[in-house]
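All protein chains but one are shown in place.
Right after this comes chain A.
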């Protein structure tokens, strides 16, 4: 689920932060910039893992900001294709099931990726897996396992007015994951919990 990504960047330390140790100021700056943000084709950044290198600080002309060139590694959430991960069902529609984790909400399993004999119950807004005469429910909030089959990226480069950009950002999340539950062992966790050996 997690990888390390190596990045080079310029960190600017404001005079108000001079009382901090350099290492702390640099780390805080990096985390403020990256943590909980998506880098296109990289993933959701968690936080700085380690600082590999930092240049001497150079005071910027006229601003008083100290400029430091740094290289560091970042912990990034980026499950690989084919990886099985845990999540919880957040909602269901005829198109499929939306799944979230505590920190990442954009996971979707299309109806095409559910086991064959699944049906959608419009009244209850949930999917049911019918096996022989048993009905098993994909209930809301239920912990599930799914396997990642694809990822979708949307670069939110602002175009046009600020309002347009905000509108568009609401519709398209920068990074979302498509999953499947069409394999034994996937789907609602407790279905597979206690099998007699």
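Criterion: contacts are C-beta pairs under 8 Å (C-beta built on N, C-alpha and C of every residue); 3 or more make two chains touch, one makes a residue touch a chain; residues count from 1.
Here, contacts and distances are computed from a predicted model.
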Options "DNA-directed RNA polymerase III subunit RPC9", "Transcription factor IBH1-like", "3-hydroxyisobutyryl-CoA hydrolase" or "Ribosomal RNA processing 4": UniProt name of the undisplayed chain:
"DNA-directed RNA polymerase III subunit RPC9"
Which residue numbers on chain A touch the omitted chain?
1-9, 24, 28, 31-32, 35-37, 39, 41-42, 46-47, 49, 71, 73, 75, 78, 80, 82-86, 88, 101-103, 134-137, 139, 141-143, 145, 147, 183-186, 188-195, 197
